[in-house]
Each structure stands twice: as structure tokens, then as C-alpha cells.
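What you see is the complex with one protein chain gone and the rest in place.
Coming up: subunit A.
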Amino acid sequence: MAGLPAVRVSAGHDLLSGALAACARERYSGRVLVVGTPGGVLHLRDGLVVAAESPGAPGPEALLLRSGRIDAGVWDAVLRESGGARPPWAMLVARGALGAAQLRVMCLMAMRDAVFAMTVGQVDGVGHDPGGEPSAPVEPGELPARLLQDAARKIRALAALPYPVVPWRERPRPAGGVAVLGVLRREIVRHADGRRTARDLAFLVGRGVYPVTVEIARMLADGVLAQDVAPAPIPVRAAAYELRPREAPDVGERTPDRRDGLPRRQPGAGAPGWKGFFRLRHGGPAQHSRQPRDT
């Protein structure tokens, strides 16, 4: 851990705090764009935060699908029915696939988690965009100051752990020891490969980035996980030949009616391999696709 920057409430938190305090005073409605790493977006109505999204934290969709709480087939079906424009949360509730209270709690957790991810990261600037509607707003919304206090408390709690972890920094791997593990720890050990951060693992297992980061910090301290000092080498092949552009197949003579470089398709014709595909699908010997029919 020596030499790594400390986990702390950053100057970016103050920048965001000032901008959101102004939004609350002016009862702003619209989006607040947080520029930075991972950055994100907060949706406000009348000065209250109703949703927050960040590449640094799983949203409700990832939480529900990755954790298996919603079946992917059910999700795809309601997406098709809804036209696919926005996540069909109301349809899921109407079908009984998800409780209204469960959805609300999930959205609230995702919102707080996104604010945590934005504030523990780097905030370079804040912008405003009056447009944009969140897919799953939490009504009536949270006071911005309360959300930021919650995020700051989490960052301080993380910093106080024996092995503080930043969600986008450490890339742990199993230490190889034998330990009794709970469900979350088992999942983390299964997926920690020395490449994934706490943020990556949170997406993968469908859990909030804060609880996953805390658990990884504890596992590193317990010796269940280990953090390599140097990143794994990236193998690079020596180019034993000269790189050259890919050549398009010359199909001009075989398809004299092609225009502007686009080969014309013939009814019943397929790309090489289609016959093999149908042979596999139908489980029988290859049949010619244009057999004369008995009349």
C-alpha cells in the first residue's frame, strides 16, 4: 500500500457539493453532469435528486439482471413489448416480476451508490442540462446535501479500514488460502483475477460498488485476497511480416450485376457454411435446398 494515494473525501466532493447546493436553492429541475473519472449524471426535480447514474456503479438494471433477481428472458420480453425506448420498470411490477417496494429500494440504493462512486473518484467539473428524464426516478427525491453526506461518510469509513481500497484502483486476486467464506466473498474470490477492480466485480456480481469495495478491503486485510505490486505483463507479438490492408475478395467476375461494390444476393444462395449450418440444425445428412418436390 505504500506510495498509494489515500482514500479521502476529495476536492471534487466540495465542487459537487457547491453546485448541488445552488441547485437545491434554485429548485433546479434537469440534469447535473459530473465530468471526471468515473463521472456521471444526477437527475433533479425541484432541487431534489431523483436519480443518479455513473459508469462507476451498477444501475438498477445491472443490479437486477446480474444478480439474477430478474430473469434475462423476462427482461427481454418486456423490453420488446415496451418498444425498447426506456427500461420498462412499471411493466415488470405489473407482471409481478418485481415488487414496487423492491424496485424503489433498488433504485434508491443504486442512486446512493452512484453518488458514492462519483465522489470517491475524480471530479473535474460540473455542468447543467435542463433536458433528460431518468428511467427509474425515486420520488419525491433526496436532498443533495444528504446524499453527499452519505457518500462522505462511506468514504471516511473506507479510509478507516486497515487496507483502504479505491473502487477503480486495486485489482486483487485470490491469495490461495483456505477460509470460510460467505456468499459475497465466494463470488468475489471466484471472479477476482488480478485484472478486475472492485467496480468491475460489483458489476459482475450485481451488487453495489460500496459494499463490494468494503468487502474487498476486508478480504485484503484478512489475507483472503492479495494485490500484486506490478501489473501483469501484456504479451506483444513480434511482427514477422509487413502489415498491409485487408484485401476485399474479388467477386466482380462471378457477380456481373453488382453495382458500387455491393455483391447482389441470389434467392436461395447463401454464404459458404450455410448448408453446414442447416445440417447441424436439422440433425440429418446434407440435403440440397432446392430439391424438386413430388406432386
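The rule is simple: a contact is a pair of C-beta atoms (placed from the backbone, for glycine too) under 8 Å apart; a residue touches a chain by one contact, two chains touch by 3 or more; residues count from 1.
Rule of thumb we're sticking to: contacts and distances are computed from a predicted model.
Participant: Unshown chain, UniProt name, "Roadblock/LAMTOR2 domain-containing protein", "Branched-chain amino acid transport system permease protein", "Chromate transporter" or "ATP-binding cassette domain-containing protein"?
Facilitator: The chain we cannot see is, by its UniProt record, "Roadblock/LAMTOR2 domain-containing protein".
Participant: Of A:A24, A:A62, A:A77 or A:V189, which sits in contact with the chain we cannot see?
Facilitator: Touches the omitted chain: A:A62.
Participant: Can you list where subunit A touches the absent chain?
Facilitator: Counting over the whole complex, subunit A touches the hidden chain at residues 37-39, 55-59, 61-62, 65-66, 72, 76, 168, 193, 195-196, 199-200, 203-204, 231, 233-240, 242-246, 248, 260-262.
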